[in-house]
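Removed: one protein chain of the complex. Kept in place: all other protein chains.
After this line comes subunit A, so read on.
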Amino acid sequence: MLENYLPILIFILVGILVGVGSLGLGYLLGPRRPDQEKDSPYECGFEAFENARLKFDVRYYLVAILFILFDLEIAFLFPWAVVLDDLGVFAFWSMVIFLGILVVGFIYEWKKGALEWE
């Protein structure tokens, strides 16, 4: 019974080999001649002119998330609308329930002011 798990052992070994092997080969074979320029940070080829730890406005994130939500809704609606004739009443009410749940979320975000930029 234990030999059943041999492939898993091989799987793990190959996984380790791929991960450690590539790093190890680079470490062993690669030339290392560090100098000041190579070790200093840079931005797209320029010298660094800003701290990387800057505050990021969470509103962009909010808008992005809301966009994905309603974008996906459209992605569901299009194919549904195309074949609605074949699917009939069941599909119609399924979508109505789906949209109803979505509307609850929409009311929530509107009322909480997530749609106002300022």
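As a convention for this text, a contact is a pair of C-beta atoms (placed from the backbone, for glycine too) under 8 Å apart; a residue touches a chain by one contact, two chains touch by 3 or more; residues count from 1.
As a working rule, contacts and distances are computed from a predicted model.
One chain of the assembly is not displayed; among "Cytochrome c-type biogenesis protein", "Putative aldouronate transport system permease protein", "NADH-quinone oxidoreductase subunit N" or "Mycofactocin radical SAM maturase", its UniProt protein name is "NADH-quinone oxidoreductase subunit N".
When the full complex is taken into account, the listed residue touching the unshown chain is A:L87, out of A:A48, A:A64 or A:L87. From the options A:L29, A:I74 or A:I101, the residue with contact to the chain not on display is A:I101.
Contact between subunit A and the unshown chain involves residues 1, 4-5, 7-8, 11, 87-91, 101, 104, 107-108, 111-112.
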